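One chain of protein is taken out of this complex; the other chains stay put.
Now for chain A:
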Amino acid sequence: MSSIKQVINDAVEKVRQPNPIRLRDLIRQIRSAKTAAEERAVVNRECAYIRLTFREEDSVWRCRNVAKLLYIHMLGYPAHFGQMECLKLIASPRFTDKRIGYLGAMLLLDERQDVHLLITNSLKNDLNSSTQFVQGLALCTLGAIASPEMSRDLAGEVERLLKSSNAYIRKKAAVCALRIILKVPELMEMFLPATRSLLSEKNHGVLITGVTLITEMCLQSPDMLAHFKKIVPNLVRILKNLIMAGYSPEHDVQGVSDPFLQVKILKLLRILGCGDSDASETMNDILAQVATNTESSKNVGNAILYETVLSIMDIKSESGLRVLAINILGRFLLNADKNIRYVALNTLLRVVHADNSAVQRHRSTILECLKDADISIRKRAMELCFALINGNNIRTMMKELLTFLENAEPEFKATCSSKCVLAAEKYSPNVRWHIDTLLKVVEAAGNHVPDDVVSSTIQLISETRAEQAYAVGELWRHLSVAQLEFQPMIQVSTWCIGEFGDLLLNGQADVTVEETQIIEIYQKILWSSQCSITTKEYALTSLMKLSARLNQEVGSIQQVVSAFGSHLNIELQQRGIEYSQLFTRHNHMRGPLLERMPPFEGVRGSGTEGEKGGVAITNGLDNSPDNQSLLNDLSSPNNNNNINSTHENNESNALLLLLGGIEPGEGDTVQASTSPATSTTNTTPAPRSTVNADILDLLGLEPGPTAPSSTTTTSTSPAQLSHTNNSSSPALLLDGLLNNTPSTTTTTTTGIAPLSTPTANSTTLPTNNFIIPQSLSQPSVPGIVAYDKNGMKLDMTFEVHDSVTTINMLATNTSLAQVTDFLFQAAVPKSLQLQMMTPSSTSMAPSATLTQVIKVNNPSKVPLRMRMRLSWQANGSVVQDQGEISHFPPALWQ
């Protein structure tokens, strides 16, 4: 009985076999899978079956199977084995097969695939088909996946179809032509005649694709741009008809007539009018009309207004029109739609440098955006606010920005506080205000204050003698009520109180403080579990300094300091031991050692070229530029940074001193370099050999941790040595006492080494060894390879001075042919200025090089991008290429 059933079942199966399951059923099966594994099983089973039918050359169900495969592909499974089947479908005479075949080709192939040779033939056939929809499918596919080879092979067909009488074909051919010239720019010429008729078209599909095609041609070639200047009146007329014509249901979008076409025309007008006063003149009126007549209550109207504003700002438009444009953006800022506010801020940010005063008028609205619910809008608003700050509005702007800073997301706090410091530096009305602002910034940003803000605050207080009493009083007020939660504020406070604590006590600071109160606070900080090690390092050194400022409490200071001799943290332990030595064995020199630091103002003045630029650098925004320039100096002594050579020399001496320690063989260098460093600062110079020996000691190159008699000379000068380095290199100075950065830790330890216990010595060793090579190997700004194709290689190296980046381009002819007429052209975003120097040559023998200097001024510090166009002659033919360089190292603008 059961065997009969089996036979029947088999028979039924056999009859069913030829019909594969339908797409719909497969999708249902896959969707009903409860687990990923189950889904995978269904898919694998089906894929195996599909492969089988493909192998059997089953043409009846090929279409259905490819469709299923495309669904499977979308789920993320491999489907490349369907590529050939797509091509077979395309070759089929049935429209259904072609439709799925072309769809599959667009999804499974892209321009890298080898099968392209095969598809090109099918495309050629179908482009010549008598059915418009078959032609349409072929054009659509070509538009999506055309490769350079396909473009060359099929350009003729496309050009012919561009002149077809059928609008459905013409519009698609125009997009294909666009794709072709993107892939192979030299084919542009052949489409030029056909473009003429595209603009006199009634059909909007043909118009919009025609305008798009012409736009691309103008962008690609200056000749085309010049050629198409004459169509400006036509474009103006089309646009006018669009906005003047009454309601046309076919192209209406919420009361606006064909916004898609309007935007394309506005964009082309912008390109044609850019830098051309005649063309700009012709389009002034229509732009004003669009700007005033477009309904702005809906997104679609605002899309057009936005495009209009961009065009007005880019062409040489009348000043009244520009104000109108900025007012449109101002109105956008009040719009309820967040997208529109975002776009407005973005656009304002682009134009703020060109029309600052017009943007200023919307300052209050922009300030309102700082409170927006959308984080990206707040971010834009913040950037825009900093671009708007000037000497007149700094007080109000800073007030708002400080409120913003206080409530800002942690990720904003660091950049915002750095920018506040820069702005205050540039525009502060007076020193008192400046100090107040910096203190507020440090307070508002809490623990997110970057180190550079801490150091610039300290620096400012250090160099303004008249305000020190005020500042230290303010800081004491902060510190006496501080919750010890925010480290940067404590660091600034302890540093200043350590330096100027006497002002606090002798009543100059407008507060009455008892010595015991100070000690109490310091004890709180030093034993608090909330305070970071760095803060404690600040506090300990500061407390040590106070031992020379206070009268009664020196004993308790000594107690606290010596307690640190057994601290778990090595750095603090070492300080504790060193400092307690200053109370006992070397008590007689404690006073002079802990003298007030010389103000840093000399540094600020001679820092770098002129005015405030130097400060921007010491602020450390460009990750320790001092260190960088120093390294530059070391690696390329003939660098043309002559401006501050003396200053940098001293710095390099300081580093060389350290280097000398590592390489005992280079004793000469060490001697040569130590002498200027010590002589410029007039401290008691330790005998050079001793310094050298000490460093060797420290690095463990020679045994002998116990100090010989000569070490006393050096050991007396832990602070002096750091003074030596300090006064020669400002950045080191700050850190030297505070022990912020690794390099200075080394400096200080160098001097103190003989004093400390052997254990401390050996533990600091690895740190030293680690630090020096690291700081040495750090490149200034890494160079990039901008281009490496067609036998031409362009290397770029960079030098940054303030906002000006100097790009040294080295072109190398890597081909075997002689290169002549080498031409490198570049363009940068609008907010940047570009200056190209003449190249060292225009021809290169094989593997020869030439250089060209490019200067980019980037005042707003936007990410640098560059479009470049290259051309040269080799082997009698012209090589042309273009591209965009977008991988510049971010260090160039950060």
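What we mean here is this: a residue touches a chain if its C-beta (ideal position, glycine included) is under 8 Å from a C-beta of that chain, and two chains touch if they have at least 3 such contacts; residues count from 1.
Simple rule for what comes next: contacts and distances are computed from a predicted model.
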Omitted chain (choose from "AP complex subunit sigma", "Exportin-4", "Hemoglobin subunit alpha-D-like" or "Pyruvate dehydrogenase E1 component subunit beta") - UniProt protein name: "AP complex subunit sigma"
Contact residue for the chain not shown (choose from A:241, A:530 or A:886): A:886
Chain not shown: contacting residue from A:103, A:218, A:385 or A:509: A:103
Contacting the left-out chain in the complete assembly, out of A:145, A:809 or A:868: A:145
Touch list for chain A against the chain that is not drawn: 24, 27, 31, 67, 70-71, 74-76, 80, 94-96, 99-100, 103, 106-107, 110-112, 131, 133, 136, 139-140, 143-147, 168, 171-172, 174-176, 178-179, 204-205, 208-209, 212, 250-251, 253, 258-261, 263, 267, 299-300, 302-304, 306-307, 338-343, 373-377, 865, 886
